[in-house]
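Step one of this worksheet: look at the structure below.
With one protein chain removed, the remaining protein chains of the complex are shown where they sit.
Right, chain A next:
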Amino acid sequence: MIEIRWHGRGGQGGFTAARLLGMAAAQYDECYAQAFPSFGPERRGAPVLGFTRIDKSPIHDHSKVYECDYVVVLDESLLETIDVTQGIKPHGRLLINTTKKQKDFAKLGVSEIFTIDATAIALEILHQPITNTAMFGALVAISGIVSLEAAKISISLSMAPKLVEKNQMVVEKAYYLFKQGASL
């Protein structure tokens, strides 16, 4: 089983990304998945969590996620107040939306850290700093949990029509930033 934790702030779409990943895996990549938010009242701007579980067999576990293979941070400012490394497995990976480099996060003590300026991609294509789909594309690239095609289909079937094309572009752009040598 692969377990992913998404860190964001209320309104940034962190849970939507958790759900898109689950949808891509479950509906289009023939896996089983679970996605849930940190339960409770939501406040815009407050730290929130999203979780995705993916497995080849049906998932019966309904307890919370305590250990993660991947942690995705949509908003770098969360690092100031939250220990995003909590529960990362020994070979777990951390993906951060930032303009900084991997080495700037060495003190976090995570073996594999990936960075991407998702805000820039979102501003360029969506003209809004909504980074969830860029981080979704980046995670798909570094993890290979689902195919790029499945990721794009999950967007086309769950987002409002006017948002689909641009968000698919965002996913692709983020994906290919990590897939060196691949052509756009």
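Things worth noting here:
Keep this in mind: a contact is a pair of C-beta atoms (placed from the backbone, for glycine too) under 8 Å apart; a residue touches a chain by one contact, two chains touch by 3 or more; residues count from 1.
Here is the rule we use: contacts and distances are computed from a predicted model.
Chain not shown in the complex: UniProt lists it as "Pyruvate ferredoxin oxidoreductase alpha subunit", one of "Metallophosphoesterase", "ABC transporter permease", "Phosphonate transport system ATP-binding protein" or "Pyruvate ferredoxin oxidoreductase alpha subunit".
One of A:23, A:138 or A:170 touches the chain omitted from the figure, and that residue is A:23.
Contact with the omitted chain, checked across A:17, A:95, A:153 or A:169, is made by A:153. Among the residues A:4, A:17, A:35 or A:88, only A:35 touches the chain that is left out of the figure.
Although one chain is not shown, part of chain A still touches it, namely residues 19, 22-23, 26-28, 32-37, 39-41, 59-64, 66, 149-150, 153, 157.
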